[in-house]
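Apart from one protein chain that is not included, each protein chain of the complex appears where it belongs.
Order as written gives the chain letters A and B; numbering starts at 1 within each chain.
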Amino acid sequence: MILQPGVIALLLASLGTTGLLLYAAGIGIQILRGWDVTSSNEQQLMLERKTALVSSIIAILLGFQIATLALFIYTADALHPLFTGSMCAVGTLNVNPFGYPTLLAKLACTVISGIWLILNRADNRSSSSPLTRTRFLWLLALAPLATFESVALVTFFMKLKPNVITSCCGSLFDGGQATLSSVLAGLTPLPTALVFYITAIATLISSLYTWRTGRGSRILAVGSVATFITGIAALIAFFCLYYYEIPTHHCPFCLLQPEYGRIGFLLYGLLIAGVITGCGSGALERHKTKPGLTRVIPPLQRRLAIFAAVSFTIYLTLVTYQAAVSSFKSG
Amino acid sequence: MIELIDVTKTFNRGAANEYRAVRGITLELAAGESLIIKGPSGSGKTTLLSMIGCMNRPTSGRIRLTGETIAGLVDTDASGFVEVTSLPERFLTAIRRRMFGFVFQQFNLIRGITALENVMQPAYPVGIPRRQIQHDAAELLASLGVGHRQTALVEHLSGGEQQRVAIARALINKPSVLIADEPTAHLDTVLSREFMEIAAQLKKMGTTLIIASHDPLVYESDLADRTIVVRDGVLVTTDTEL
Partner (left out) sequence: MTPALDRQRNILDFTLSSLLRRRGKLLSLVFIYSTVVFVLASIMFFTHALRREAQILLADAPELVVQRMVGGRHDPIPLEYAVAISEIRGVSGVQPRFWGYYYDADLGANYTLQAVSDNSLQTGNIAIGAGLAQLRGLGNGDAFSLWGSDGQPRTFTVSRVFSPASDLLTTDLIMTTEGDLRELFNFSKGTATDLSVAVRNPREVQTVAERIVELFPDCRPITREDIQRTYTAVFDWRSGILLVTASMAIWAFVIFSWDRASGISASERQEIGILKSTGWATEDILLLKLWEGIIVSLTSFLLGLIGAYIHIFFFSAPLFTSVLKGWATLYPSFRLTPFIDYYQVAILFVLSVFPFLLATIVPSWRAAIIDPDNAMRGGA
């Protein structure tokens, strides 16, 4: 266990949010059990009021998740000198098998709480609250995920022992064990970039279609997940070379450092915003025809679609621009 | 524009201190009409007003509203009515904000802020630019004859002035219905008369009035299109001596 201030802050934030989320899940169970829109009694009124509490909790949770996502990576980076062979956050996260799962769980929590808030927004617009059950079922899925994230985080830090020899971004490319990041870094740059361009452009077309017509949200959701994944893969395998201007450096995290203008925040932020809005639009599709939502969901979906389109377009433009103007030439 | 069908309100239902404050009231009110509700203390007037004004929901029965103010807010049925009985609270609030203005028995002004800010306060969550609200509020205060007291803290105002501020506040969101609960209870005869004059003016401008009172000055005035009597939560048609 390493008692570094960043570690303490992360543990505190994670346990706090998970505690609160479990509390919210408890309320969720009450709501799933007792919810009855047709009733106007005190009990139903209290449940309605509790949904407002849960929305606040999830909104705060989303904020915290985004903040601690960044803090987690920075802390991993700050700890890297403790581990032989580690040069940045990648090395620290590789020290034990809980590093990356924590990161992925945080990411998943962020995306799901974002989608939850979208469902919430749609539901609040409708007087019959037809999405209440759906929302609280999602909440019950989010709670174990957040718990997993906390457990993984605690375990990760508990098991961090200084002096462990680890592999870092410099050596990832050499192959060796097939960790997630080494696989990503090991992808051949050009084809990966090509796959990304195709996916992203297809998603853009799909989002514009949804924006114009209000249809095709499911395809948009799939597309935005694909764009998110290929976007990260292409960033690590291809575009980052143009930021670092070093042929073998495939680090996903160094982009967050001041040396590179912390451009990573913007790039990852855009991808996350795109995937949340794209998936949010898709998640609403099933409920489009429910009474009370027919006039609420389509405009919301169209707004989400254009938001996703804008996010992905900015991302696409930024990385393409960098590849075009950088003095570095691959191959 | 307002319909109550067999409305009841039971407090603390199921508990030992269960109390049925309103028992099966049916009532209909047209736009522009003015209604005075009479009844002894504890008869359920305030409870009835708060249900009409969407402050809380009846235990059983139905309350239906219509009007252009609420048409865009909630889905209406074929006849243009909205059944508010089982609406979620956030919709009740939205309807209340657009459709009703309240003048409370105690004036319920926020102490420590000026008369003007008190009048502005209900408009804040609506999403109107602050300057516009300020302008409207100042105009309302001036039209009620307390324009010169705008910047005074409400606790420094006299009872009559406080009530005018309370009326201005009730009107800031341009409601179509003004609900007043015992508006003259804390006023002397002169001030009560002045209140009745203001009410008459509002009526002339087309505002629907619902006033609960057991002050003869109010229910014997010619303001009322209709007077009803409530006793023990029940509507009694015959107006016997209180």
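Methods note: a contact is a pair of C-beta atoms (placed from the backbone, for glycine too) under 8 Å apart; a residue touches a chain by one contact, two chains touch by 3 or more.
What you are looking at is a predicted structure, and each value in this text was computed from that prediction instead of being measured.
Screening A:2, A:151 or A:208 against the full complex identifies A:2 as the residue touching the chain left out. Of the listed residues B:5, B:31, B:128 or B:234, the one in contact with the hidden chain in the full complex is B:128. Touching the missing chain, out of B:89, B:194 or B:232, is residue B:89.
Only one of the listed residues, B:55, B:152 or B:236, touches the absent chain: B:55. For chain A, the list of residues touching the undisplayed chain reads 2-10, 12-13, 16-17, 20, 49, 52-53, 56-57, 60, 64, 67-68, 70-71, 74, 78, 81-82, 84, 162-163. Summarising the interface, chain B meets the missing chain with residues 46, 49-50, 55-56, 89-90, 93-94, 96-97, 102, 104-106, 108-113, 117, 121-130, 133, 169-170, 173, 181.
In the analysis below, only the chains that are shown with their structure count from here on.
Every residue of chain A that touches chain B in the complex is listed here, in rising order: 37-42, 45, 48-49, 124, 127, 129, 292, 295. Chain B contributes residues 13, 57-59, 74-75, 85-91 to its touches with chain A in the complex.
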